[in-house]
Structure formats: C-alpha cells, structure tokens
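Shown next, in structure tokens, is the structure this report addresses.
With one protein chain removed, the remaining protein chains of the complex are shown where they sit.
Letters A and B mark the chains as written, and numbering starts fresh at 1 in each.
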Amino acid sequence: MTPKLLSGNAAAAWGARLAGVDYIPAFPITPQTEIIETLGSWIDSGDMPGRMVTLESEHSMLTAAGAAAATGVRVFSATSSQGLLYAMEMLYTVAGWRAPFVLVNVSRGLSAPITLEADHNDILAARDSGFLQLHCADCQEVLDSVLLAYRLAEDPAIRLPVLVNLDGFYLSFTREPVDLPDEEAVSRFLPPFDAGEIRFSASAPQSQAVAVLGGGPYSYFRYETHLAACNGVAVYEQIAAEFASTFGRERGALEQYRCDDAELVFYMVGSFATKAREAVDRLRDAGQKVGLVRPRLLRPFPLGPVEEALKGKQAVIVIDQNLSMGQGGILHTELLAALYGKPGAPPVVTSFIGGLGGRDISAEEFYHMVTVTRQAIASGTVPPPRLLYTAGELREIRKLQAVAMVERQETAPARGTAAGKEAAHD
Amino acid sequence: MTEQRFKRMKDLPSTHLLGTGTPMCSGCGGLEALHQIYDVLGDKTVFVNAAGCMTLLSVYPFTPFRGSWLYTAMASAPAGAQGVRDALDILAQQGRMPAQDDLGVVVLTGDGSAYGMGLSATSAAMDRNLDFIYICYDNEGYGNTGQQASSATPHAALTATSGGSRGYPGYKKDLFGIWAAHRPAYVATVIGSEPLDLARKIEKAREMKGSRMIIALAPCPTGWDYDPKDSVEVGRLAVKTGVWPLKEYIDGKVVHTRVPRERAPVEDYLQLQGRFGHLFAPQKNTALLEEIQARVDTYWAGVEPQRPAS
Partner (left out) sequence: MYRIRIHGRGGQGIKMASRVLGTALFHAGFTVQDAPKYGAERRGAPIFSYVRADRQAINERGTMYRPDLVVVADDTLLAVPAAGTLLGIDAHAVVLVNSRDSADTWRHRLNLDAKLVILPSAAETADRANLPHIGATCAGAAACLLGLVERDVLARAIAEELDGLGDTVVAANQASALAAFDALAGQSGLVQEGVTIAAADYQAPQWIELPFEDASIAAPDIRAAANSVQVRTGLWRTLRPVIDYDHCSHCWWVCSTLCPDSAIRVAEDMPVIDYDHCKGCMVCVGVCPPHAIAGIPEYLAQQQESARATGGGADDTETAQR
C-alpha cells in the first residue's frame, strides 16, 4: 500500500469515512474546521454516504450526536478547545446516556487569553466526563485511533463515547505519510453498529436518560459508568491486538520507546512525544539510558500497564502540556497517585510544564530535564514543577509590553525586587 | 386542512394515554394541556425534554408515557430532537427500521427554556426546518425552582425574584412573534382550558411536516398563587380577557381562532391570582391596572380590523 500525504485533520476525516459513519452533527472551530469541511465535501460529491447537519453551537452539536447515537446510528463529530468547553454539560450528559460515538478534539489552548495553538487543558477538562480518551502522536495514529475508538465505544462491555485527541497545528495542519487501510479490512475490523436495546422505536417504547432522585440510585448509575470505563483497559488491549494483526501497526494502551533498560523515562501524551523520542535517541547516543512512556489510552487510566512500564525505573520525567492552577501538571498529579505505595515505583518523579499554547519544547530542554532529574536523584530532593520558559522569552514579552504601553517601571522598588528574582533564576 | 376530526366536544378522547401518578402539582395547567395534546398525538411519539417542571414526569423507574422520552438539558432539546429525527430517517432510509417503527419527534420544554436558554437552539431548528413539534408549557416563570421571573413573566407579576411593590418590571416576551418571524410551518397558542381549540390545532400540527411550534399557557396554582380548583377558571379568563390570545400562524398569516366578542376586564383574570394581589390590596393600584388593560386593548385594536370574515 502506498502511503498518502495527509494532515491530521484529513486523517481524522478519513477515519470517519472508513468507519462508515451515518451521521455527523457539526460546528466549525479552528483548528478543527477542516475535518467537517472535508467530510461535507465527500458527502456532497457522493464519495461517502452519511448525513451532516451544522448545529448552532457545540452544546447543541453534542446533544444531537448523543441523541442520534441513542436512537441507534453511528455518529461522528469533531470540535476543539472553547467548543469542547461550551459542550461540557453535554459531555457528561451523553456519557451518562451510554451513547457510543466518536468525538475528535483538536487540542488548542483555552481562553483567556484566547489563542490558537495547542495545549491539553481542553481535553483534560473532559477527563472526568465519562468519555474515554485516546491521545495521538502522529497523523497515522489519528486515523487508526478513530477506528479503534468506534470498536471501543460500541463494545457491549463499555458502550461509552470516546474522544480522540490530536494537537492543533502540530498535527491538524501538518501533513505526514499516512497508510489508508483497505476498506474491506476496515469493515472486517469494525462491523456495523448494533445499538442493542438502547434505541428509539415505536414498537419498543423507551424513556431514556430519566431523572433519578436519591443518592443510592444515582451512585449505582454513575458507578456502573465507571465500571464500564474500567473495562476499557482490557477491551482496548484486545482491540489493539486485533488491529495490529489486521493492519500491522502496534497501537497498545502505552507506547514504550527504548524503555527496557532505561533508568529514566519521559512520560507525556500528544504529538510532542515524537520530540521526546528524538531526544531519547540523542541521549542514548550520549550514553544515557533514557526511554519514553506515552499513554495512548488516558481514560480509562491504564493503571496496570503504567505500573508495569515504570517499575524499577530510577525516575520519571513528566511533561505536562497543561496547567492546573495552584497545583501544576495534571499528568504528574495523576501519575503520583497511580504509583504511590506500589512496589518498585520510581523514587523520583519530576514535573515540567511545557508547550502551553503551542510553545515549542526544544531538544536542549529535553536534555536538561534529564540533567535536573539526575540531580534530584543524587540529592534526594525533588524540585517543584518547572515551567519551561527562558530568559529570552521573558525579554520578548517585555518588548511586547512596551509596545502595549504597559511598560514596567524600572525604578519602582517592588518591580525592582521582581527583576532581582528573575536574575537569580537565570 | 383535511376533514376536521374534532368538530365538537364529544369528539375529544375520553380515555387518556398519559399515565396517572406523575409528580406534577395538583391542578397543574401544564399537565392538563399535555394530556390533551398526548391524546391527539398518540403514543408513536418521542418526547425530547429540556430541564423544567416536566423533567420530573419521568423519574426512575416511573414514566407516564406509553411512547418514548429523552431528557437532554435545558438549552438544547431542539438539538436532541434533531439527532433523533435524523437518526430515525437514516435508519428508515437504510432499511434498518420498518416504517411502522417511526416516531413523531416532540420537544417538551417550559418557558424558561423556550423563551430564554433554549431560544437559540429553537431558532436554529426552525432555520433547518426540522420536522418536529415543539411544545412549550408556559407557566410564566422558572416554576420548578420556585417561580423566579423568566422572560415569559408578565408585567407586574410577583415572583420569587420580583417581589417588590410593582412586581416584575419587564414585559412578557412575544415568543409567538419571534417564532413566526422564522416562517416555520405552523405556530399556535393553546390552553388546556379550551380543549377543542387545542385539539384542532394539535391535530392540524400533527398532519403537517416541518417545524410546528406550540405555546400552551399553563396556569400554575403553585407559582401564580391561586387555589388549584381554579386552574380552568384562570385559563378561561386568560382567554376571555384577551390576555392570552388564541391564534395560529400558517402560510405566512396570523389568524385568531378565538376573538372574544366582548373582552372581560383584565382585573377579572388578575384578581384570582396571588401574584397580582398587590394590585388590589392594601389599596387598588388603578394606574398599573389601567396600564395592563391598555396593553391588552392595544393588542386587540391591532387584531380586530383584520378579523377574518369566516
């Protein structure tokens, strides 16, 4: 098969097309819009069946998506950032309906200040919604993940919606060679959606998503959703194995890159993980035993595989492309909770916040994170979360502030103190 | 229209589809309208509900519906209807669902959703000419949370958030006009206390395609503060005084289906309700009563010249 050059957005659209989706409720938002435009053009030209409807908001888009899935058809939708948050009420709601469908999120930093490039606070805001989450590192994985996501969502042991995440710009508008799987192979891997008993039909009256009063019944329904999500780890591994045998690509819950003999491992999600891969190679060239662990499956949290992958490592370097105000990185917090008290858990877990709003992470920064972490191992003292931000970047913002006429008064004593601190950090 | 099914009162159904045992308030004017509507629509319907009093119609494990139901959220019931309608059409088109399994899609919301939070989704559904019926039970306030003022609340009404001496300072939003401006297939006002007018309109709506929009004024003993036994009387007076015009929009024209020959003074309607008690005691607020009467008169002055010959 000859690979084709496809952007991440095109790969997502191809995933939906190959999955034979019936229905696409849509709403435009940068950097996702290309996905729905592509699907719309295919439907218009007759290249794919299916029906697309543009709603008036992401909140309505998610409502229509959930309602259609609850009626018994295969549904695809896509959004990004502010749109995902605008739809947040419905993310929790349709997951509670047990409506299985696939929603692609193209990650983009959240307002305010409003911005365009990627970070992961949008997708992680949906972390506890009941949607399962697959995170992609390259365009091929975007296409593959959409197919995997339908199998996962529609599995009778799960029956939950799934979010597939790709980074805005770094994947959405970036073309890479992508293998388009054979349609017949896809239809073998992903048979048509069987809605089972949850659907609307005149001959089988059904009241769906009804109110519940009292903590007892509510606990039951919510916890059953959790148990269904928990099934996701085993089901995903089984689906991924089938995917590998069908299409020849490994898509396990974790990517483990040069981990076997690694002393230190990077731990992160998303497209910047390929930069980490590169850094691992260079560090290995320099004689450092470093590897990478990257969860593809973030919800359900693949606790067993993560525990196993990190067992016996000297340290984990967690890179969070997100920020939890007053706490630090979300992946870091989660990982500490997962590893605490586990036999063989790495004694040192360092935390780095980088890539906010699409800010680059340089090779040197990867190398230096290893140096800082080795110092922590040696000293026994783990530093607080570190923002990847350079003196040069601060100088740049000072210039912008001058233009914006919010220039710092160098003579003011309070500001003078701040400048002193910055100097100390440099 | 086709031959009219409801010529006289005796043509109305005498057994009712909607199950008893719901937690709606005793004397609920909204439920009175809904059960009449359901009798006409039949059980091959799926109600798509937005947050409001009637969300509690289906509380696990009980439902009064013989057909189907989906609770969505306060803002987006019309979008839920879009998803269900489209999915049913897709299933039919693909031959995955026999024709007799099709359902009529009916949005059911209160005025809080219809006049406010859900208006954007409703407007867009009409833009798309969604094939559905929308029913708003309008009890003129956020009833399920204790009757706070909504944009359906009439001028001067006391609510939980407008308890001052002049009551609610705003004026009831003209949702009928807003809806009609979208030029949907059908818009109508109804009320449970006028069952024949209601049944004719629902039957008419049932036989059409496209967006069919219904506002049912829902006298609310709890929120409007009157004895539940007076629910029908309050409703009848809303029509007799001209406060609630019964009308429909069809083929680009608004037709009043009931033009009171001689309108009763609005006082007759207002004084039954505790929410307007401050207009009558400790002393009569003549100025405010006259203002309310004048607004009703102005409305009808614009209607009467266009009164249809039929």
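Note that a contact is a pair of C-beta atoms (placed from the backbone, for glycine too) under 8 Å apart; a residue touches a chain by one contact, two chains touch by 3 or more.
As the structure is a prediction and not an experimental result, all values here were calculated from the model.
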item: Touching the absent chain when the full complex is considered, from A:Trp97, A:Phe352 or A:Phe366; value: A:Trp97
item: Touch criterion as defined above, residue of B:Ser193, B:Gln271 or B:Gln293 at the omitted chain; value: B:Ser193
item: Given B:Gly21, B:Gly164 or B:Gly252, the one touching the chain that is not displayed; value: B:Gly21
item: Candidate in contact with the missing chain, chosen from A:Pro3, A:Gly196 or A:Gly248; value: A:Gly196
item: From B:Gly29, B:Pro154 or B:Gly167, residue that would touch the chain that is not displayed; value: B:Gly29
item: Those residues of chain B which, in the complete complex, touch the missing chain; value: 9-10, 12, 14-29, 31-32, 35-36, 43, 56-67, 69, 192-193, 195, 221-222, 227-233
item: Footprint left on chain A by the chain that the document does not show; value: 96-98, 156-157, 159, 196-198, 204-213, 220-221, 223-225, 227-228, 230-231
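Quick note on the criterion: only the chains that are shown with their structure count from here on.
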item: Inter-centroid spacing, chain B versus chain A (mean Cα positions, whole Å); value: 44
item: Chain B residues touching chain A - in the complex, by the definition given at the top; value: 43-44, 46, 48, 55-56, 58-60, 63, 65-73, 75-84, 86-91, 94, 96-97, 100-103, 120-121, 123-124, 127-128
item: Residues of chain A that touch chain B when the two form their complex; value: 22-23, 25, 51, 53, 55-57, 59-61, 63-73, 75, 89-90, 93, 200-203, 205-213, 217
